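The structure appears below as structure tokens.
Omission of a single protein chain aside, the complex is shown with its protein chains in their original locations.
Moving on, here comes chain A:
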């Protein structure tokens, strides 16, 4: 008793082949989109890698690129098979390999499902990497003369401007590090000496932030220094002031950007899985419809197509039995060898 059988005449077969051809080329477009998104994601990670300690994982974009390429190749092949399916001569070329092709598509679908899952799970890893990376970035902000870190200042400034954020969790992270290099501090000045001596590590700490934390939307020219000192500025109350500098932390800003990207990619991968399943079902129907033609010489004859030759239960039982026999054949051979020895 076949699973979900459908009767086909010539008209229906032709329509199925044409529809399936269009569907395959749509899937090729989806694969190309996956490839493009993988490349874009990789480029974005590279751009921000300095802020993530250069330790970010490129697993996801690499898998996306691979999946995109595979999807394009498999679906282009499927489209070719559809195109040739109504010509018996050309179709006989592809007929033997179709079973393996469908198994390959199944395996690819499983890979895509895994990829969709990864898109959602790896967001945690990105969060942790960002947290650690930004902490180090803020620490190395002043090291514009250290090779390997000389562009950290520029990168962090441009990131804070672009993502409209300040510091790691918030702007107070800047109060805890020395972000002015010793090259620009007059160590003979009394005030500077006081500040440096006032903490255990001998760091020049201030309640100030870099200019890139400034919010252009503030009605007032930006107040960067002496942020917690109300009397240092006219008509200023640091507890009420909201528009002066960005209040959001860069960790949150960057994470929301990347998580949005990864969620979008995950949704697209899930949609591709559905599309691929539809492709596989269509191809199975087409191949079975062409196989079961009662009179191969007469193209107008009727035929039947199905998804599975027997019902789902029986197919599963058969598959399990096959796998067992595969395992058993190994055992039998070993037993024989032992017996002979």
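Convention: contacts are C-beta pairs under 8 Å (C-beta built on N, C-alpha and C of every residue); 3 or more make two chains touch, one makes a residue touch a chain; residues count from 1.
Following the convention adopted for this analysis, contacts and distances are computed from a predicted model.
Chosen from "Proteasome assembly chaperone 1", "Calcineurin like EF-hand protein 1", "AP-5 complex subunit beta-1" or "Retinal outer segment membrane protein 1b", the protein name that UniProt gives for the omitted chain reads "Retinal outer segment membrane protein 1b". Of the listed residues A:153, A:251 or A:284, the one in contact with the hidden chain in the full complex is A:153. Within the complete assembly, A:181 is the residue of A:49, A:109, A:131 or A:181 that touches the hidden chain.
Across A:161, A:177 or A:301, the residue that sits in touch with the chain not pictured is A:161. Only one residue in the set A:133, A:210, A:282 or A:305 touches the chain that does not appear here, and it is A:210. Where chain A meets the omitted chain, the residues involved are 144-145, 150, 153-154, 157-158, 161, 179-181, 183-186, 189, 210-212, 214, 216-222, 224, 233-235.
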